[in-house]
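Taken from a larger complex, these chains appear in their original positions, while the remainder are omitted.
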Amino acid sequence: MSQTAASLREQFPLLAAAPELHYLDSAATAQIHRAALDAVLHHETTSRANVMRGTYRLAEAADRAYGAARQSVARFLNADSADEIVFTSGATAALNLVAHAFGATLRPGDRVLLSVAEHHSNFVPWQMLRDRCGIELALIPVDADGRLDLAHLPELMGSRCRLVAVTQCSNVTGAWTDVAAIVAAARKAGARVLLDGAQAVQHGPQDVQALDVDFYAFSGHKCFGPGGVGVLWGRAEVLAQMPPFHGGGGMIVEVTLQATTWAEAPQRFEAGTPPIAQAVGLAAALEWMMTLDWAAIAEREDRLCRQLIDGLSRIPGLRLLGPLDGKRAPIVSFDMPGLHPHDICQVLDAGNVALRGGHHCAQPLLTALGVDVCTRASIALYNDEADVQALQDGLDHACRELA
Amino acid sequence: MSDPDALYQDAIKQFARAAHGHGQLENATGEAKLNNPLCGDRVRMQVAIDAGRIAAIAHDTRGCLLCRAAAALIGVRAAGQDAAAMDAVTDALDAMLKGVAPIPVAWPELAMFEPARAYPSRHKCVLLPFHALQAALRNAAAATSSGDHRDQ
């Protein structure tokens, strides 16, 4: 079904209650959809119990809801089986899980290939693994527009590349990664591929089988769901070969004083009480997303993104970061020499425009692009022309105000 | 809401109490131990295979009434079956518990587990002995083909 931005906006309680707000920071956190909030509320007030261990009806209801949430995520990602869905506390936790559990299968001298465009959450865990275990890190460089430069992929992989871990879409430039090219090169080298989908999921359902990767990570709060929950999808055969990461309740077959035997995936990777209501809320958000006309939404997001880029390029001295042509996510970052992003954001806030300024947890990328900080506007399905216009007006005001 | 009391039909209690097939085989050609991580229940299944069919079976089961009844039903019924037949029965039982299929005609006694449909957390209790038997049969086949006796 195709919906207007206004009718979509109506479905987000925070936005519905703040008609004056021009929320252009969905890349940091998307607003929560009514259905997700209702699902959390419903779960906590009708089905709250611990999962996987209780036999009374309330516990069965909790179990059922949690299992159904796993199924919803599997459908959203087109995973082969719900057993490939591991609930975590967020994308960062999912990425750390892989860095530790898949990392435990690596040997000194094995290589992990990242890109310069990674969010710190897909960068720091691998640096820590390198310092802990003596693996090698290599980095796919970016071109002047922040796109991954895949020209030297085979050399970058070398002979011992075991994993390529890259973002699907940059949280700074909106550049989409050419996943197919990376997967093809990785398969040739016998390496696995991890895709950080944190920025992709708010722009529509994904297909991990078509992407043909081995791991996929994302966060609930970036796709209209609750915070405190995220997902690691892993190919069954890869998950099966990995030891657990966190130890605790629910991930074991048997614990004795001497040794412990692990449960199968996904339980093996879900130590302790999981974020149950949050998973249920996330599933509600994803189920809602799966009813939408994504072609229409993509078209509108793209149109707004172009308008934004056109408007910004008219501001003297302003430098747009990221690719200006071709397919890109509606994330637009820019640098205004002499104006600091925090001052820009502050002044725009006076016009109720919510922007983010700083290094966006992507210092290596910003360094490569030759800036220390930048200002970012990010567009989601509930944004419209008025939001873009307000940003434009606000920037004009900021230029006068701060000069 | 369904009534948990209905779950404990007399048939289940009788099978569990009778514990048909409980014991140990001297001449086992395949064996498997499985346990349910959620409750710590354990089943050890032993089979003696002759010409591809179960000639004798024994189990040692520590578990709830559902688990013990399922093991006892196997103790009565499994002799004479081959691995393919047991796979079919197990799949049919699984489908019945999930509510996507009727009671397997091959083993009508499985009807006693029908009320367990309403309690997904108990499905594993019923299935554990069946899964242990499947594993024992696989181990027996592997032992035969490799000329070696393997435990799982």
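We call the chains A and B, going by the order they appear; numbering starts again at 1 in every chain.
By definition in this document, a residue touches a chain if its C-beta (ideal position, glycine included) is under 8 Å from a C-beta of that chain, and two chains touch if they have at least 3 such contacts.
Computed from a predicted model, the values in this text were never measured in an experiment.
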Formula of the whole complex, where the shown chains each stand for all their copies: A x2, B x2
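Everything that follows uses one rule, which is that only the chains that are shown with their structure count from here on.
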Mean-CA-position distance for subunit B and subunit A (Å): 44
In the complex with subunit A, residue positions of subunit B that touch it: 1, 35, 37-38, 40, 119-122
Touching residues (chain side subunit A, partner subunit B) in the complex: 52-55, 57, 59-60, 63-64, 67, 252-254, 263, 267
